[in-house]
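A protein chain is absent from this complex, but the other protein chains hold their places.
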Amino acid sequence: MAIHKSSTRSTVILLAIVIVLASAAPSILRAFADEPGAGTIQISTTGAGPREVEETTQKAIERQYTAAWKNMTAALKDNRADLLDAAFVGSMRDQLARRIEQQKKSGTSTRYADGAHQVNVVFYSPEGTALELRDTTEIEQQTLDGSKVIHSEKVRQQYLVIFTLVEDRWKVRIMQALPTS
Amino acid sequence: MRLGSIVMIVLLLVLIGAGTVQTKSLHISANTPETALQSFFAQVKAKHWDDAFAMVQPGSGVEKESFIKDLGGNNESLKTISALQDVKTKILRESGNESDLRADLQWSTAVGALHESRDFKLVNDEGQWKIVWTPPAKNDGPPKPLPTTYLRWDVVQRGSSRDEWGVQNVEPPRMRIISMNAIEYQGGVTILGEVVNEDTVPGFVTINAILLDKDGNSIAEESSFDKISHTLLPKEISPFRVDFANRKLADVKSVRISPTNILVPAAADPVVGVFNQRIEKDPNGKSILRGELVTQGGQTVNIPHVLATFYDQSGKVIWVSDGYVDKALLPQQAVPFAVDLRDDLAGQVQNYRITVNYYNSNRS
Amino acid sequence: MKILGLFLAIILTFASAAFAQDLQVPQNAVAGEGASISTSGSGSATFYLTGPGTSLKRDFKRGETISLSADDLAYAGRYTAALDGGGAQSFFVTAAKPAKLNFMARPSRVPVAHPDVISGVVFVLDRNDNLITTPTTVNFQLGIAGSAPTTRPLQSKNGIAWIKAGSGNREGAAQFTASVGDISAKRVVQQVASDPCNLRMKAQADGKNIQLQTEPIKDCSGNAVPDGTIVTFSESAGGRGRSTVDARVKHGVARATLPSVPGATLTVASGVVLGNEIRWSGGQ
Partner (left out) sequence: MPLAAIALLALAVHGPLLLMQLPAVSTGGSAQIFLAQHYSQSWFNPWNEKWFAGFSQTSYPPLTQQWVALISRVMSLTAAYMVVQLFAVILLALGAFRFARLWVDERSASFAAIGSIFLGSLSMLVYQSGQLPATAATALALHGVSYLYGWSRSAKVLSLIKGFLLLIAAATADHVTALFGIILFAIPAVVLAITDRNDSESSERTSSAAVLIRAAVMVGLVAISATIVLAPFWSSFLSPQQQIPLPDGSRDNLLLNFSSAVRYWLIPMGAIVLALPYLFISGLAERRLRPLFFAFYVAMVLGLGGTTPVARVVLGRFYESFSMDRFTFWATLLALPLLGELATRLIERYSVKATIALAVAAVLTFSIPLAYVTAHPPSTNPFRTEPIANFLNRDNHDRFRYLTLGFGSQFAELATRANASTVDGDPSVARVLPEVAGFGAAHFDMARNYGSAGMESLRAVLKHASQYGLKFIFVRDRYYEPLLAFAGWRQIESYENGNVTLWSKEDVPPLKKIEPVNPISWFERMTWGLVPMLCSILAITLMIFFPERRRVMAEPIPFPSAETQAHRMQEAR
């Protein structure tokens, strides 16, 4: 009887631990995503052409791409389209704004946690107003309905990003996920 | 206590009297040539033209209208938006009933302070000193209105649609800095140079200069401000000067010049000719570049601005100076101008070039 | 802790995969075209679709097919379909056929007879502004009215095709066209006269003045320089001072009036180009 009691207690404790850990899983996964290097962007301009990427342009792109991810993550998490203007323009801005609008209507939101980005500039236009880059990163995406996590996944993803010079700033005009080959 | 009241009233009157005498002493008095001239300019300063004209010795050619135009300006010239700020007088010659005086006038104008040195003759007229007014030199006949047939560039702006990616826009005109020189002057660093519009459309240019130290860090940043002609027609050259106060050339490793240019609407008129340019010494012994401005078109120029570029033997720009002309340019009428030249450079100047910039009150 | 987290992630992934069997996502979805997702099982559930520009939430009955409209899949990229209570599948939507060319032609003005001064960049897009990343042939054509245009076909890479070309010898509006199939985008590059070449003037006495006039001002290719170009006339009379006029070209020539000073030297220049010199004898 004593053994039985003891094993029941152990099962209950174990179950409790599993439940606690399971509920903490998203946080743990996020903690993993936030490991050192998360969200850092390293841009390589090797092979970029036809125009050579100036040092100031490279720094500006690094800064703006970091801001783009940060703003997009915050905008989709909090459903705030006003955060988009600083880093997005044109169809990309419209696309994200539409998604936020739909999220607001359905009461859903999306959480992103991006890992380190390996970015290669693949094209820099001759007159210096458009720049294309290819980014490979690992992201964790969670779909939430209210506060309930509907789906969570972590994928390695490649993006094709086009930056254009708007007034005095580089902004993301196209950011398209590419199928993994 | 009536006595007390009387004392207080008397005291008040004495104080008012003291204050009034103090203020009044700055006003009309013509007992000496110098005070007469001071009083005259006090009236000019207050724009009391009648009182000022009353201090002028009547004579041929002295008309009140031209007197007011001479001192108060007309045709929306710089003088019309100037106020006399300060006057310093000096007796040049005194003999009995006649005196020659020099007045150094400081005007506060819309473009900053302007200094003017003017000589006057005063005569004693029954105990009161009067100013012998020299009417301004009359031009040959009235202004000739000429039709303006020069072309004008207009920039048609695209409607501000939100996304204009890929839509063809007109680029700003190509501007090129054709010379640049950094010198040390009066405890500061000055960047001099010339910029040309190489394009076929007019452009608006501003020059920003940043001084960099040996580590490439910015030490100071300044712009050409009004030491440039901002609107340049095709192939037009303008000098520029950027002044950095309290800097040493030895601390400067390099200079970053960033011209900003945009396409702007502009008119090819007016064309201003610069005649009889010559370097002279003024009465104080200072080197001055003088000349006359004449508009060749039919348009009036309200405020002309003269920029002078001085070159040395090798063709290098060694100084840029400027000056505003306080008279308006009427068609075909010559208006004199004078621009300072640094005395220490006068000997090195081998060549110079005058650029005329202008502001018209009806310019859009 | 890290090991535990990894372990949990694996468990969650397997669990998702198990539930994912409930959803059959499209394999070759195209942006701007509808698609459907079939489901299995029974009972009611909520369906979620997240992707670029889309965030759907719909109630449905398991076993039914969920249809997605063209608008739901307007943008190319990665979409995730998920069900509440578990089950998710991701799929890619690719860009549709080319429908729009974003053509950036620079510059809008260019001096004649200069090599590699004109550039054209084309972004190949579908009708919803998705970048078409599959290589596509883009035809570039540059020519001025009255002469045969130059055509060059180029393959796009990562959705972009670009070209560099030189300007022709004749001034005028050059048509710069990019096309893919029957879609084309046209730009105009204004070819303008280059710097004046062989600047010459003549002088004529006019009372107390000299009337100066240039010959028609042309560049080295024979194109007339545009009206409004500044031409500087100078008169230098040694110790008697000097006079200058910055005249504007009108109808191909520039004119100015200067005071007549016998013995003066008259010169003409435009920008950094110098013209001829005349020694003025006083009009005789």
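In this document, chain identifiers A, B and C correspond to the written order of the chains, with residue numbering beginning at 1 in each.
Basically, a contact is a pair of C-beta atoms (placed from the backbone, for glycine too) under 8 Å apart; a residue touches a chain by one contact, two chains touch by 3 or more.
None of the values given here were measured: they were computed from a predicted structure.
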Contact residue for the chain not shown (choose from B:102, B:121, B:174 or B:230): B:230
Residue of B:74, B:206 or B:348 in touch with the missing chain, whole complex considered: B:206
For subunit B, the residues touching the chain missing from this view: 1-2, 4-5, 8-9, 12, 15-16, 18-20, 22-24, 78, 81, 83, 85-86, 106-113, 204, 206, 208, 221-226, 228, 230, 258, 260, 262, 264, 303, 305, 357, 359, 361, 363-364
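In this text, only the chains that are shown with their structure count from here on.
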Inter-chain centre distance, subunit B versus subunit C - centres from mean C-alpha coordinates, in Å: 45
Rounded Å distance, subunit A centre to subunit B centre (Cα mean): 60
Residues of subunit B engaged with two or more neighbouring chains: 165
Interface hub residues of subunit C, defined as touching at least two other chains: 104, 106-107, 123
Subunit C partner contacts - residues on subunit B that touch it in the complex: 149-151, 153, 165-166, 168-171, 178, 196, 198-202, 233-237, 268-269, 271-278, 291, 296, 353-356
Complex contact set, residues of subunit C against subunit B: 102-109, 123, 185, 187-188, 192-193, 195, 225-231, 240-248, 250, 256-259, 270-272
Of subunit C, residues touching subunit A in the complex: 1-2, 4-6, 8-9, 12-13, 16, 46, 48, 50, 52-57, 75-78, 80, 82-84, 88, 90, 92, 94-95, 104, 106-107, 119, 121, 123, 128-131, 133, 157-160, 162, 164
